[in-house]
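Here the structure comes first, spelled out in structure tokens, and everything after it is commentary.
Omission of a single protein chain aside, the complex is shown with its protein chains in their original locations.
The block that comes next holds chain A.
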Amino acid sequence: MAVISIERMGLLSVFCVCLFFSSAFAVDRGNFKTCDQSSFCKRQRALKPGQSPYRALLETLELSDSRLTLQLINDNNKVHLLLELYRLQGNMTRVKINELKPLKPRFEVPDVLIAEPPTEPLSVLSKDDNGIVLSLGAESQRLIVSARPFRLDIMEGPEVLLSLNSRGLLAFEHLHLRKDTQAQPDGAEVKESVDGDQQQDEVEKDEDGEGDKEQDGLWEETFKSHTDTKPNGPTSISLDFSLPGVEHVYGIPEHADDLKLKTTDGGDPYRLYNLDVFQYELYNPMALYGSIPVMLAHNTQRTMGIFWLNAAETWVDISSNTAGKTVFGKMLDFVQGSSEKPQTDIRWISESGIIDVFIMLGPKPSDVFSQYASLTGTQSFPPLASLGYHQCRWNYNDQEDVKSVDQGFDQHDIPYDFIWLDIEHADGKRYFTWDPHKFSQPKEMLQGLMDKRRKMVAIVDPHIKVDSGYKIHSEITSKDFYVKNKDGRNYEGWCWPGNSGYPDFTIPEMRAWWASMFAYDQYEGSMENLFTWNDMNEPSVFNGPEVTMHKDALHGKWEHREIHNIYGLYVQMATAEGQIQRSGGVERPFVLTRAFFAGSQRFGAVWTGDNAAEWGHLKISIPMCLSLGLVGVSFCGADIGGFFKNPSTELLVRWYQTGAYQPFFRAHAHLDTTRREPWLFGPENTALIREVIRQRYALLPYWYQLFFQAYRTGMPVMRPLWVDYPKDTVTFTIDDEFLIGSDLLVHPITEEGSRGVTAYLPGAGEVWYDVHTFQKHNGAQNLYIPVTLSSIPVFQRGGSIIPRKDRVRRSSACMENDPYTLYVALSPKKFARGKLYIDDGHSFNYDTKKEFIHRSLTFANNALTSSNLCPDCNFLTSSWIEKVLILGASKPSKVVLKMDGKETPVDFEFDSSMSVLTLRKPGMNAGDDWTLLLQ
């Protein structure tokens, strides 16, 4: 939930006025900075493209096996920078730029990379006064270092793939001491030790040479009533990237915006700064709860990625030479053979730290995903149950309420796996505790859920009530684990419990201690079916600048400024670790987070924060989760129904229909909203919601297998169409429909009163089958689909096999041993392929003991075959194959099951109207080798 109370109270009058003009809620933009209000962004953005003052000092080149270093000099101020180049395994290049001799070390972000990335040898192909040509291994890829001005180009054959500092926007505000006397009135620390040149030009890019005195915000900055003391002065960095031939860039979540990033000319850059934004607005570049500084660039030839590893406040500018052109203009260029090639220019600006960039060269989308995964890890493999339906509300009032909601699901025969408790469950918002009146017997409650094979999530936020009688607070205090303010005392801010401390999650010992708090004997009332939700971990500080922590607060020797965007990741990391430890490392954790950073995918799920019950918010949930999926975070969802306000029944039903086909499937609602459990809207709507939740449960085997794949390879679960159809330009801007894996295409209905939608079915020469009717449609067409309130346009790709469990029960655990039905959708060439993954659904045994079943299912030459993808794996299942549906089949005369050298006939039915062949009860165990022959 978002900041309310204080902020909200203060804004009450403003809202009242606003309501006269618009019934929609909206963010109070005044609470958050624009680029102009963030002094480093303003300074950096004032620098226009042109001749770079930086020069590479080629004579300083040092080349070891895998690392090249070279000094750069800023000819304006003579400050030396150190450039490091690495060729990384898997077709990546890492570029690091730091001060050669910084006054003190600059911050480098730890704990994001899963390991020091393995390198490959770099070799110098040629070298002269103008530059160096390096080989990036095979494929005629070269890296060219130009000396004057400094510039990097990555080429493949004659093509430039990407250039750095091509527009001369490299800018590095070096650490220096304050020259004017305002800072230290006693003058004691004003030293003249640093060479004069260095101080001459405080802001390298500012050729007019304005000094500290003239420029605002260099050594102190005030926003609203908050002053940021900047003991280190200006430290910002910036670098530009040019992408010739690229018109489509994606990623850098989290923003409530379209999938395809827009150019930022004339507006603010996209901002990356984890913030608790109350009632966020759609379609703008404002920062939200999480930040992943990864951008993908795509064209029909190649997909590439840029990973800017920096956890400070960051702004990203995007411009394009084709942005302003109409389709006609582009056509004219083409006809006239215009020499101007489309190009997208990117510019990253961060407040501090160093330049540390990973350039992922693809070339296929899947290559970029595996390249990024090799750096920051893959999506954690979630417990199967967490892919089921989650019922949440702020708040379920007491144990009785939990029980009656649980019973409501059974009474209405709707499956669910998790019921959630928000902040009111704890005793005075003291996390890890229970309200003594409302939740006096938590174990009894949890046992009640366990008896139904269901689970619970309780919230644990990182703000800790300052209360000497509260164990968590007193232990953190005694261990000195709190974040400090600039004066070295414990930082305190206002949040849900009132005055709160913020544990310093950047300290490994603190995280270990936090993890230990989840042990069953520490977290009283917890049981193995209790999981955790980390909210407010941006961190949210109601009375802080921009509702977050002061940048000059201290994490050990580092300012909060340096680590801000990674704080939330650490909270989830420590919490997930706690859940793993409490089971002795056996059970998989489930932790939901609101704030995130690059690498957060390793620790659990994220959701898109405090949305609203509006059609626009339903619609935006698609690009928001797609953007996250592209940069590693597959386990994404939006609050179903919308957090703020009350949804209309139609909106609620449509949201369930959309959410059931998104990875993280949770309904949630604000305290002030009316109840909206699925059965409260009349029998017809209950039936519609029940139906779609059942569809979700039937597809759990497919979702589970996709998450296994995501965990293994980094392939996103929910993806834009272009990921699988990279040469089809039509798909490049589509974000109102998406793929689940490669095989299901979903076009949710996100318009009120919709009577029909047009879905784009990609793939020339391919076919798609409507999953509800089995009607076959050709690919590469816009298909108009008439819809009613019960319609959810979903298509299975011809050429795929999807295993389902059509016996839907009240929770995923209840379905564990149920048989599978295989949906074999034939391609025009009568071919299909799929996978089946089975394990115990909750432990790490798949990893530690190879206890899983992984099978390849192939239909070719009129034979469907199951073969083992992991012969050395061992897992026994009692699930079997109860039915096989072959879509697009012709009628055989006979079907035979070949297994263990024996042949047995199999009954079948053929529906000639839809060409569906149903094989009745072949009955083989899901883990066996077998072949079904159609004769």
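To be clear about the criterion, contacts are C-beta pairs under 8 Å (C-beta built on N, C-alpha and C of every residue); 3 or more make two chains touch, one makes a residue touch a chain; residues count from 1.
As a working rule, contacts and distances are computed from a predicted model.
Chemist: Name the omitted chain as UniProt records it, choosing among "Trafficking protein particle complex subunit", "Outer dynein arm-docking complex subunit 2 isoform X2", "Glucosidase 2 subunit beta" or "Protein HGH1 homolog".
Modeler: When "Trafficking protein particle complex subunit", "Outer dynein arm-docking complex subunit 2 isoform X2", "Glucosidase 2 subunit beta" or "Protein HGH1 homolog" are compared with UniProt, the left-out chain turns out to be "Glucosidase 2 subunit beta".
Chemist: So one chain is hidden, and I want to know which residue out of A:Ala687, A:Cys814 or A:Cys870 touches that hidden chain in the complete assembly.
Modeler: Only one listed residue reaches the unshown chain, and that is A:Cys814.
Chemist: Just name the one of A:Asp28, A:Asp75, A:Glu220 or A:Asp413 that touches the chain not displayed here.
Modeler: Of all options in A:Asp28, A:Asp75, A:Glu220 or A:Asp413, contact with the hidden chain holds for A:Asp413.
Chemist: Looking at the full complex, which residue from A:Leu671, A:Val730, A:Ala764 or A:Ala860 touches the chain that isn't shown here?
Modeler: A:Leu671
Chemist: Go through chain A and note every residue touching the omitted chain.
Modeler: Counting only chain A, the missing chain is touched by 397, 400-401, 411, 413, 437, 451-453, 671-675, 694, 806-810, 813-815, 817-819, 878, 880, 882-883, 920-921, 923-925.
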